[in-house]
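Attaching a single structure in structure tokens format; questions to follow.
Of the protein chains in this complex, one is absent; all others appear in place.
A, B and C are the chain letters, set down in written order, and residue numbers restart from 1 in every chain.
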Amino acid sequence: MTFKVGIVGATGYGGGEVLRLCAGHPAFELRYVGGGSSAGQRLGDHYPGLSKYADLVIERWDPDGVPDLDLLFVSLPTGESAGSVARPPDRLKVVDIGGDHRFAEGWTYGLTELWPERIAGATRVADPGCYPAATLLALAPLVAEGLIEPTGIVADAKSGVSGAGRGGGSTFGFADVNEDVAAYGLLQHTHLPEMREALSRLAGRAASLTFTPHLVPMTRGILATCYGRGSATTEQALEAARRYYAGRPFVRVVDRPPHTKWALGSNLAFISYAADPAAGVVIALGAVDNLGKGAAGQAVQNANLMLGLPETAGLEGAPLWP
Amino acid sequence: MTFKVGIVGATGYGGGEVLRLCAGHPAFELRYVGGGSSAGQRLGDHYPGLSKYADLVIERWDPDGVPDLDLLFVSLPTGESAGSVARPPDRLKVVDIGGDHRFAEGWTYGLTELWPERIAGATRVADPGCYPAATLLALAPLVAEGLIEPTGIVADAKSGVSGAGRGGGSTFGFADVNEDVAAYGLLQHTHLPEMREALSRLAGRAASLTFTPHLVPMTRGILATCYGRGSATTEQALEAARRYYAGRPFVRVVDRPPHTKWALGSNLAFISYAADPAAGVVIALGAVDNLGKGAAGQAVQNANLMLGLPETAGLEGAPLWP
Amino acid sequence: MTFKVGIVGATGYGGGEVLRLCAGHPAFELRYVGGGSSAGQRLGDHYPGLSKYADLVIERWDPDGVPDLDLLFVSLPTGESAGSVARPPDRLKVVDIGGDHRFAEGWTYGLTELWPERIAGATRVADPGCYPAATLLALAPLVAEGLIEPTGIVADAKSGVSGAGRGGGSTFGFADVNEDVAAYGLLQHTHLPEMREALSRLAGRAASLTFTPHLVPMTRGILATCYGRGSATTEQALEAARRYYAGRPFVRVVDRPPHTKWALGSNLAFISYAADPAAGVVIALGAVDNLGKGAAGQAVQNANLMLGLPETAGLEGAPLWP
Partner (left out) sequence: MTFKVGIVGATGYGGGEVLRLCAGHPAFELRYVGGGSSAGQRLGDHYPGLSKYADLVIERWDPDGVPDLDLLFVSLPTGESAGSVARPPDRLKVVDIGGDHRFAEGWTYGLTELWPERIAGATRVADPGCYPAATLLALAPLVAEGLIEPTGIVADAKSGVSGAGRGGGSTFGFADVNEDVAAYGLLQHTHLPEMREALSRLAGRAASLTFTPHLVPMTRGILATCYGRGSATTEQALEAARRYYAGRPFVRVVDRPPHTKWALGSNLAFISYAADPAAGVVIALGAVDNLGKGAAGQAVQNANLMLGLPETAGLEGAPLWP
């Protein structure tokens, strides 16, 4: 059985990764590709290696004229999907990779591993941001099981440059970004409310965290290094995570600091812990590919559940190494 | 129907890529992993993302004690496979990714697109080197169809650092190699005889070329920029290549300069041409992933043909972008 | 007036940077270069661009046979300088860039800006580690002025690969390290005691911190992102730092997140702050070139003061951009 799927925003980095995953998906039939300024162009001109869809032509995205599909992936810059995406008819399932519908009314928050039972029945799922994916996967077991206080958490995250999206302009020009590390968006990053909300739900009371994103000179990958207050040991933290993620196919709990490269090109998330009970500190580490578990892989995982497919369909490719 | 395969040298970059491709191959059942200093270790310790084979233990490679397999991939540093690999029983098919058996007696040269008909019946196939793969795929149509002279060719190639293999030591340390480009092995690179031999066969007479390899600061990818003498036009060169590679699933003839990144993680090769008939110069460009079409992808492609499988089995994954 | 200086360990990254700075120093005359396995080689073979010293030959380092010098820079891997360096005669001033003498008896801790008055009269100065340089410069004003608690500090630091030194082997090979971020040495990094000691001195009572180093894919640069508990505002933190570093020529207090690249090739340190008084959190950021203010630049700055020279002699070169 196959499902008809479509993608809006396929020339961005996140949309392009959805395309790649669709091309290898056993049950997806790509029927529609929508865009804005790229409308009218062939996909093959954008993605010379994506032979399967080379002759598909990008159509101008019009929320009132969506073709007959089972599911639509929306990968538009935050701010551009709100409103327009709400209009597709209810029979069309939607996964929004952008940031407009996270914890919005009528939308299910799609960090699958946290509340997987909600995804299956949903028709509108909002993918988490790439930073929240890495951060929440590392913190969730600790917060849910009460191993750290849900307040006063520090999340220090390092992202590759593709996380900024394709239209970044000279701010993300190679010569400026290469051989440089810097923090940005101090105390005010757009992903902060989403993380606070998710942690509060997990804790059952108001959570608070300080979140600092950093740009590092690589293309893909996010590492979140989180610091919580609690007296758990390293082994207790690892055990809690192994229980929490038992049976979840994409989360690997490991006993050494994870490398972002372990996840390159895959939907995997690697998490680990190190605790100093004397100091009352638990370090939680989460590593993902920001375009995989942090965007397109996560979106396909949600789509699989929404369509009644195996969770891992089309997502079993092993990461690239080196 | 499945075939039992094994890999010798699976902790190197080329062998690791064979592992990754085997994990996604519909007809390969990995039964054996051999190594030297890594014998006794779990594959999962080397490749945290390669879940499928995590518990497979590396055995000490012994050419006299090869288990019952249909096909063995050998990915050892050049110089280490000669002799030992010749000993496996004839019923065991062998693809040697290393450099010891190219144009050697009893071995078929496995740049599939050049002489595909020879691969199917072979039991011993020697993969081409990564530089020859990119260079020969670009030059073959021109030389075979007489559009350039087979002598006096210049091949100027640029390779990512993984081409040097994993045991490179501090010569290939990040801080030394990053932000640097240099040529090496001037006039004496080990891949030169192989290219000369292949071009001579294609031309039907003695070919000669000057080959200059360069190291560039990236992990994967090879671009060969070749210069031949001839009066063909750009369009004639492109047409010749389109004819020459008609029906070949992994070679893309494109009409603009190819990027190595177009092939990242795939078995694709992109080739293009630009000619200046007034000057009598034809430029041929070939771009591959040195670990894909330049090593492991090429090896699996050969294995498919040797085992009677579709040429593209397990090799249909689209390249990673960006 | 010129001073005769020497360097032990000049073929490492830190020692090489001392060489570069000596070549441009108005008052240093390089008379001696010592090494181990590199003894007998010309400096020009190691540093093709260092024309000034091309013909200087590396001598075998022997602590009992140090020639007549005013000052010796020692840049040996931690563990190799202890003992041997203690033996040079007292009239020979020593700056140890390695890690063996930080807060050791008879040695002055050489993070110049913290206790500059102690450097001038010292004959044995131990350079701070590269991580402590970035971390302590950012934290010192807050701790010294009581704007944050000296306990429970989190320091999350990101370093370029040259910080691991030249002999790193394949662990720091390009293909492994490129396109990857990871933490290491969780809760046990060798620089931790040094930072705790310095912060305790500044606070006047026992300080404690959690320190997590990370490797990022760039050659040079360290960014320390530190989190302290306190109710100061951003402006109060910035003001405290401006006061604390008033007149210090190499520390720049800036009002936006600093980039490591701003310091590339220089002895500059950039620090900044962002505070959330409601949450009781102050973020302190410090960015340096790990081979500049984090090693060789810092060493020359100390040497200048020890020899009665202007603090900035030979260190006024502007950073490279881009």
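Rule of thumb we're sticking to: a contact is a pair of C-beta atoms (placed from the backbone, for glycine too) under 8 Å apart; a residue touches a chain by one contact, two chains touch by 3 or more.
Since we're looking at a predicted model, the values are computed, not measured.
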The one of A:5, A:33, A:177 or A:224 in touch with the missing chain is A:177
Given B:223, B:269 or B:295, the correct residue touching the omitted chain is B:223
Given C:29, C:68 or C:316, the correct residue touching the omitted chain is C:316
Answer key for A:150, A:217 or A:314 versus the chain not shown reads A:217
Note that chain B touches the absent chain at residues 152, 154, 156, 158, 160, 175-176, 178-184, 186-187, 208, 210, 212, 214, 216-221, 223, 225, 227, 257-261, 264, 274, 276, 279, 281, 283, 285, 287, 322
Listed in rising order, the chain A residues that touch the chain left out are 13, 160-162, 166-170, 172-179, 217-219
Note that chain C touches the chain not displayed via residues 13, 16-17, 19-20, 23-24, 47-52, 162, 179, 219-220, 252, 254, 258-259, 262-266, 268, 270, 316-322
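Just so it is clear, only the chains that are shown with their structure count from here on.
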With centres defined as CA means, the chain nearest the overall centre is A
Chain-centre distance (mean CA atoms) for chain A and chain B, in whole Å, is 34
Touching at least 2 other chains, the residues of chain A are 179, 219-220, 258-259, 264, 322
